[in-house]
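Heads up, one of the protein chains got dropped from this complex, but the rest are sitting where they should.
Think of it as A, B and C in the order they're written, each chain with its own count starting at 1.
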Amino acid sequence: MNGFEVAQHNSEDGITILRLKGFLDAHTAGDLEAALQKCIDEKKFRIVVNFEELNYISSAGLGVFMGFIEDVRENGGDIKMTSMTEKIFHVFDLLGFPALYDILKTDDEAVERFAQTEKE
Amino acid sequence: MNGFEVAQHNSEDGITILRLKGFLDAHTAGDLEAALQKCIDEKKFRIVVNFEELNYISSAGLGVFMGFIEDVRENGGDIKMTSMTEKIFHVFDLLGFPALYDILKTDDEAVERFAQTEKE
Amino acid sequence: MAKKVKTYQLKVPSSTDQLEIIREFVTGVARKVGFREDELNKIELAVDEASTNVVKHAYAYDDRKPIEIQLRVEPDRFVIQITDKGKGFKPEQVKKPDMKEYLAKMRVGGLGIYLMKTMMDEVEFSIDPGRKNRVRMVKYITPETVHPTRKVS
Partner (left out) sequence: MAKKVKTYQLKVPSSTDQLEIIREFVTGVARKVGFREDELNKIELAVDEASTNVVKHAYAYDDRKPIEIQLRVEPDRFVIQITDKGKGFKPEQVKKPDMKEYLAKMRVGGLGIYLMKTMMDEVEFSIDPGRKNRVRMVKYITPETVHPTRKVS
């Protein structure tokens, strides 16, 4: 069946990209939590989460991001979100998440955004 | 969801090709029956059934072919089957259908086979 | 002639690894009803949230307990009932989350019932702790929610 996967890529500019795939619900949220916790443990606070291949998200999945964003930002980093399908964006949008998170079209835009913040 | 479709193509050499798609079970067998009945009614007795995009077949689907083969052959025609996936062939094979039906790799082979019978 | 009503029932162990089977069952029936893709997505999410609550809150992750989903397809509505025999709760005390405050405080949970209410046309709880706690959610069958090829009665 479907399942859920997180693939981690480390870009050369010290940014970590997490590519989500499949179905993010109360069953699989723990996997995302583990992946984000690993970033924190390794002091990788500049995180891009790519949603391109994510087919589904429930509030359990949304909650994971809420659980980490504060910690990440306090350490000078951020969680930026990219490449959401309309279906997924709809849920984020409905809950007003765009007010709290940077939601961008592409990973490049997210990386660019990190570079800008650096300069400031 | 899945459903079932039959697409009919008439080749120039008077052969009718039926391309099956989707799931052939007791619910959808009637659609195949209607398509074959239409061939008979139009006196198209040289029939190629292409299974390439058929994902599933149950005995209700197998039964449809049994219901027409005699009639078709008595009229000098045949039902030849092509492009089965391993999954589908497995069911036909298990029941010994290859002894009764020409099961071929491609539509071209089936057309060729019809041409040969013509010459004999 | 009486209008036809079709009923469906699914009973699975109460654990999060069943959510996928539950979602597929409900969307399978809802797709057959003729609901549009975006309505299917809403129904799927509402059912997931309600089922997750049963697993988490009603039974505290005890997978020996059953979760029961009942569907009724009526001429003008699709009715989903999710039943547990768990500890129950006071739905009237669950506040609608203030999303501004929610986001400001970066809370982790508390969105499930809100999403259910947003996704469905009716959401109603009936609670009898330990015996029968049930959430009943309704999606109307209208020209807006179903495919045009489906004739709405």
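Keep this in mind: a contact is a pair of C-beta atoms (placed from the backbone, for glycine too) under 8 Å apart; a residue touches a chain by one contact, two chains touch by 3 or more.
Every value quoted in this text rests on a predicted model; they were computed, and no experiment measured them.
Enquirer: For subunit C, which positions touch the chain that isn't shown here?
Expert: 6-13, 17, 20-21, 24-25, 28-29, 32, 63, 66
Enquirer: What residue numbers in subunit B mark contact with the hidden partner chain?
Expert: 1-2, 23, 25-27, 56, 58-60, 62-63, 66-67, 69-70, 87, 90-91, 94-97, 99-100
Criterion: only the chains that are shown with their structure count from here on.
Enquirer: Quick check: how many Å separate the C-alpha centres of subunit B and subunit C?
Expert: Their C-alpha centroids are separated by 43 Å.
Enquirer: Approximately how many whole Å separate the CA-defined centres of subunit A and subunit B?
Expert: Using C-alpha averages as centres, the distance is 50 Å.
Enquirer: Whole-Å distance, subunit A centre to subunit C centre, using C-alpha means?
Expert: Comparing mean C-alpha positions, subunit C is 27 Å from subunit A.
Enquirer: Touching two or more other chains, which residues of subunit C qualify?
Expert: Correct list: empty.
Enquirer: Please list all residues of subunit A that touch 2 or more other chains.
Expert: none
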